[in-house]
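Every protein chain except one is present and positioned as in the full complex.
The block that comes next holds chain A.
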Amino acid sequence: MGKSYLGEFEEMVLLTVAHLQSDAYGAAIMEDIQQRTGRMVILSAVHVVLYRLEEKGLVTSTVGGATAERGGRRKRIFTITAYGIHTLAQIRQQREELWQLIPKSIRPSTL
């Protein structure tokens, strides 16, 4: 598999999938991002990204249980794959390297 490039929003969704674990489905992911970033997230955007990630092999999905809030509809639970974790790690490492290059004078003290 070649290198995959992730967009900013894609990366965010992927990270969310990774930390939500067994609770990672469309609406939950959307709310989580919304809460953490405070920005308006559109559900369709989350779904499209999830499908695209799945296509790239970064996540897999299974059909999960239904709840009353969902009017009896089943959820699709996304799980990050090993390849997904590896990709995230790679991105983080690149960023880290770039961070190290920034002069200490302008680097914020706490991250």
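The rule is short, and it goes like this: a contact is a pair of C-beta atoms (placed from the backbone, for glycine too) under 8 Å apart; a residue touches a chain by one contact, two chains touch by 3 or more; residues count from 1.
Basically, contacts and distances are computed from a predicted model.
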{"item": "Protein name as given in UniProt for the chain not displayed, \"Sulfate adenylyltransferase subunit 2\", \"Chemotaxis protein CheW\", \"Cytochrome C oxidase subunit IV family protein\" or \"ABC transporter permease\"", "value": "\"ABC transporter permease\""}
{"item": "Chain A residues that touch the omitted chain in the full complex", "value": "25-27, 30-31, 42-45, 47-48, 51-52, 54-55, 63, 66-71, 73-76"}
